[in-house]
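Omission of a single protein chain aside, the complex is shown with its protein chains in their original locations.
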Amino acid sequence: MADFPVQFNPALNQARLAGSNMVFHCHYYNCAVHKAIEETLGDQATGLFRETAAAAVRSQLRHLIDTHDAVITRFSKGRTLFQQLGFGSFDAQQLTSAGGVVVSNSSHYALGWLSQYGIRETPVCQFIEGYLKALVEIAYGLAPEQVAVRETDCMAKGDANCRFVVEVSDGEDTHGH
Amino acid sequence: MAIDENAVVAACSHLPLIGNEDGLIPAFGLYLTRHYADFYNRSSFEAVRQVEQYRPEAILQTEAGLIEAGMLCAFYTFGGIMLSQEWEAVVTPMIESDDDWVYGVIAVVNSLGWGKWRLEQLIPGERLEISIANSYESAGWIGHYPRSQRPRCYLAQGGCAGIMNLLYQGDIRQAPALNPDYFQEIFHSPGSFRCQEIACRTMGDDMCRFVTTRTL
Partner (left out) sequence: MTSTREVACLHLENLELVMVVDCFGDHRIVEVNLPHPPEIADLKRLTDVGRQTILSDLPRPFFRIDCPGRFLLTGIIGDPKVRFTLRQAALTKAPKIVSQAVRELLNLKRKGAKR
């Protein structure tokens, strides 16, 4: 039994989890769409992936994470959901309400990109950046403009693991993000 | 037609396709994600809309990139499904004719959360027509953007072309290795199949319709 059961409606071929439509896709598609959009938008693509990911995840986590949950429980739920949906796994033990670092040694996007297209020069896990941004916002009760997540190391660049730096501001300084 | 679609969908939906402790979902010989439809819809549509606004001359190229992603998806995902143990267990015992491979893969697609695909016409080796009453791509457009002047179901276009290329340009029944060379051979050679979305809900049609034929 999944921690977060997906409701499948066979009459419509529609799968829903906490208000969101969920669709199965393999890494070939995930990475090919990523590549197509990068080729179209260039540098602007990273911001688009990050923001669309954060919006989709934020909307769902608001349904799944109880405001009465302890912070550690909120992170645990977010991490469990991430794994359940097949995006990989991450370790957020070095993260506090002031920010910190999240590390992943199993990223669907990075592993997928490597196997499909080989080493790249820039990080590829913008979806995870967006996911973590939404999770940190909800876990600590922060506004979207207070949280910025950037991937500094990425297995798709040849790094040993994927490393995400989480910055939390007081809300006035948004670092131009 | 011997494929019992309800039985296929029921069997697939009973598979616990849930990430393990590595956060991976091994199934059908692939690693799957159960992704956010909104993420793909918004990412793709925002990219396309930017091109439409600022570089309209590049729109066909942009759409071709998204359709190519759909074809890669079909090649590896549908191909992987048709070579998998799951297929062997669930679908193979129902197959009585070559055409049943098409019905079978559409039955499996109807467990992926992509909206209800319906095979309207199959002329083996020549033409495939599929309708989708509720494609997730059209749903994503309708929820956020005004009525479209052009069809928007890029994944589905690639998927429909993929079914025909896997079965009638290549031959998935012979269990070929699914690699980039084989993809090029069956998707980008004379006579490869391409799909045209002839009706789309984003344009005000009642459902999305896809016609797949060979390129000349």
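By written order: A and B. Residues from 1 in each chain.
One rule holds in what follows: a contact is a pair of C-beta atoms (placed from the backbone, for glycine too) under 8 Å apart; a residue touches a chain by one contact, two chains touch by 3 or more.
Owing to the predicted nature of the structure, the values given are computational and were not obtained by experimental measurement.
Enquirer: In the complete assembly, which of B:P56, B:P93 or B:P146 touches the absent chain?
Expert: Going through B:P56, B:P93 or B:P146 one by one, B:P93 is the residue touching the chain not shown.
Enquirer: Using the touch definition up top, pick the residue from B:Q61, B:N179, B:Q196 or B:T215 that touches the left-out chain.
Expert: Per the contact definition at the top, the residue touching the missing chain is B:N179.
Enquirer: Across the whole complex, list the residues on chain A that are touched by the chain not included here.
Expert: With respect to the unshown chain, the touching residues of chain A are 26-28, 105-106, 111-112, 114-115.
Enquirer: Touching residues of chain B against the unshown chain: what are they?
Expert: Residues of chain B in contact with the hidden chain: 11, 14-16, 18, 20-22, 26, 29-31, 76, 79-80, 83-86, 88-90, 92-93, 177-179.
We take it that only the chains that are shown with their structure count from here on.
Enquirer: Under the touch definition given earlier, write down the residues of chain B that touch chain A in their complex.
Expert: Answer in residue numbers: 6, 9-10, 13, 16-25, 30-40, 42-44, 46-48, 50-51, 58, 62, 65-66, 68-70, 72-73, 75-77, 80, 109-117, 134, 136, 139, 155.
Enquirer: Please output the residues of chain A touching chain B within their complex, sorted ascending.
Expert: For chain A paired with chain B, touching residues are 2, 6, 8, 10-15, 17, 20-30, 32-33, 35-37, 39-41, 44-45, 48-49, 52-53, 55-57, 59-60, 82-89, 106, 108, 111-112, 127.
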